[in-house]
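Every protein chain of the complex appears in place save one, which is left out.
Every chain is named by a letter (A, B and C) in the order it is written, and numbering of its residues begins at 1.
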Amino acid sequence: MSKVDLSIKIGPLELKNPVLLASGTVGYGNEIANFTDLSKIGGIVTKSLSLKPRLGNPPQRITETPSGMLNAIGLANVGVEEFIKTKIPFLKEVNSTLICNIAASSVEEYVECTKILTDEESIKAFEINVSCPNVKEGGLEFGNDLKAVGRITAETKKVTDKPIFIKLSPNVARISEFAKVVYSEGGDAVSAINTLVGTSFNIWTKRPKIKNITGGLSGPAIRPVALAKVLEISRNCPIPIIGIGGILTWQDAIEFMIVGATAFQIGTANFINPNSGLDILKGIEEFCIQTNITKISDLTASYQI
Amino acid sequence: MSKVDLSIKIGPLELKNPVLLASGTVGYGNEIANFTDLSKIGGIVTKSLSLKPRLGNPPQRITETPSGMLNAIGLANVGVEEFIKTKIPFLKEVNSTLICNIAASSVEEYVECTKILTDEESIKAFEINVSCPNVKEGGLEFGNDLKAVGRITAETKKVTDKPIFIKLSPNVARISEFAKVVYSEGGDAVSAINTLVGTSFNIWTKRPKIKNITGGLSGPAIRPVALAKVLEISRNCPIPIIGIGGILTWQDAIEFMIVGATAFQIGTANFINPNSGLDILKGIEEFCIQTNITKISDLTASYQI
Amino acid sequence: MLIEKSKFISNTSITKNTYLIKVFSPSIAKTAKPGQFCNIKVSENSFPLLRRPFSICDVEGDYLYFMFDVHGEGTRLLRDKNEGEELDIIGPLGIGFDLIGDYDTAIFIAGGLGSAPFPFLSKNIPAMIEIHSFIGGRSKENVIEYKMKNVSAATDDGSYGFQGNVVELFINKLTAYNTKKIRVFACGPNPMLKALQNVCNEKNINCQLSVETVMACGFGICQGCPIEKYNGDGYFLVCKDGPVFNSLAVKI
Partner (left out) sequence: MLIEKSKFISNTSITKNTYLIKVFSPSIAKTAKPGQFCNIKVSENSFPLLRRPFSICDVEGDYLYFMFDVHGEGTRLLRDKNEGEELDIIGPLGIGFDLIGDYDTAIFIAGGLGSAPFPFLSKNIPAMIEIHSFIGGRSKENVIEYKMKNVSAATDDGSYGFQGNVVELFINKLTAYNTKKIRVFACGPNPMLKALQNVCNEKNINCQLSVETVMACGFGICQGCPIEKYNGDGYFLVCKDGPVFNSLAVKI
């Protein structure tokens, strides 16, 4: 056994370690299980699920940028029903801790998805992706609307006993205001951050490289921004934070914990090294031993400012 | 003479070409003049000037990040008086087109600086940096406050006949709202974008690498974000745009023009290649010849969406 | 499908800008099938960020071969590798060519770098089946004949072989195969594949197309590589469901 206590608690949810694999970067676990032992990872967050299946955006969906990438997958997913039928059994089989990410186009759909999924025993928590267009209110993102984020938190909490994490959009002026709303409406944690809005054009055709025109920027390029957002939340709101954005190495992960994260998610890095979750875990453990940290949770918000 | 008409107009201001050197990345021209011919550059934007000199932040002020850098220089500058006395004469001598960037901690200070400087014949336009703490209103940034940006535009316009460009902060939910306010208050252009808020911590000391805790992220890492902001403005507001953010090569510069920029500024790239302005100009000219573009201004907002 | 730190053995240039690299990669070599590809980490640091996908060009015992031309920064870095360096490779990935079925003649159709998967494919085509190769390129130096059999060439500028594109050449020669049971295996730029798809679907020729898209992961977790299904009902993932598709399966 490790000399370091790697377990952490996000609100009521206890995890064996703080390493989570981020939504949209591990599908439903099947493929990445070829490369990494999912039972050893703190948890896996599913690709955003919606009530009905979605085909996603037409190609081209991704493009590389300096130290990052843009994606506009378009929330392609199998839908709640198929997820329960075919995906959950596999995740159970590989003994993975499951956090279910939900995306929707109305508050009602968020609630409906949560209600259906909460009966699935193997789901340990929900992560609500609010970076989705609010179809009823003219297509503006829920994630930019304090009231909508508050309502989604409150309404989903009503239909489940499981922890609710709200995954915040970074494309706002003050992210801590959103964290405060989540906190006051009873949310158990915030995940920060989702991708930054970005674009890139082909100079010869003058067309966007991504069919959807804009995409979400992820990868190391956004890490300084993500760290600043996590720190801002940490200094302004007592809610637990799951840090996300550009983590490639264990050093990056520790940086997130120092600025306030209780746990962290690995996204784009999975594409480059599908075993990075466990590599990072190993690095963190060695760091703790080397610096005499016996409980990894002592790192959270250990910043010296 | 070139077969390509490289001249552009930003509102009433005519420039020989669209290449500007960004505020804070060329000082007042003295040092970079060792490496590049400032008379051939479209224009140079001075380090942000305030009414009184400012010493700037204590070190460490900068740190490198993936494809980017963070800075918190703290608006170190010589102040308006010294600028007029010692810096303008040099810029005149090297025949550089001068755009004066102003930073202030109250609307009154913006107005005062503009009023004093407008008499300087060699100043061709003002760029107003609104990413500054509003000291009177509790230190929140002007740049996040629609009303404040509107007032600054209107009030500075009153005291000068020269064009006023407002340099927008990207750390807002919808930058086009800010562009609209600038437009409706009579501003002549917007410069987009200033740096993104970011941070980085030393994992061994748990202290921020930058003394100021957070800094501004610049460089290629932010280019996709900057492009998306320029495109958003271009699609929502008829005001001329000066594109900024992560330009390293002529291809990058063209991308900015395609998504809506009339001119563009080169920032961080000056640190790596102090002649990049002219290198980029050459690249663009060749691109125009190759693709049969006779007027460079035809590139502006030429996106095919 | 595994990550293998592979030793870089050698790099030979086979045309002006085309390189053939050899790496020691026994585990991938063991299970690789023709038409599959690998996703290669081209740098030791995080620039460029993403891996680069390359067809498995050939397999010899414990060694893999890849063929590429220098296109951007990633392929430049690959070209500049030195003997003995370690290359981090994920593979074998995707679904390769379908070799099983009733045919007596295999027609290879390659455009430019599309020649890459054929050396390995050649080896795996049953001995009694005849192979005919149609290879196209802009100009003579773009026609890559490396380890290809019974070659007919086409060049856009007519500098070598037939003047025109390789699909036209194939169509011209089609009658010669009237008495044969042919199966077509193709790799090359999309417009070429599309033209070929039209012919083959019309004439009921079994046709295997190896397609390219941008990729991030290469094994099905990012959903970045969709290709539309022929019936318009959603997408396949090129990395997982392809890169080789039957010409009746996808819209190019």
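Quick notes
Keep this in mind: a residue touches a chain if its C-beta (ideal position, glycine included) is under 8 Å from a C-beta of that chain, and two chains touch if they have at least 3 such contacts.
Note that this is a predicted model, so its numbers are computed, not measured.
The hidden chain makes contact, of the residues B:58, B:89, B:139 or B:186, with B:58.
Of the listed residues B:13, B:26, B:88 or B:278, the one in contact with the hidden chain in the full complex is B:26. Within the set B:18, B:43 or B:68, the residue that contacts the chain not displayed is B:68. Residues touching the missing chain, restricted to chain B, are 24-27, 30-32, 34-35, 47, 55-56, 58-64, 66-69, 71, 73, 76, 219-220, 248, 268, 270-275 (touch as defined at the top). In the full complex, chain C makes contact with the omitted chain through residues 45-47, 73.
Here, only the chains that are shown with their structure count from here on.
Chain centre most remote from that of chain C: B (centre = mean of CA atoms). Work out the mean CA point of chain B and of chain C, and you get 47 Å between them.
Centroid to centroid, with C-alpha atoms defining each point, chain A and chain C lie 36 Å apart. Within chain B, the positions touching two or more other chains are listed as 66-67. For chain C, the set of residues touching two or more other chains reads 46-47.
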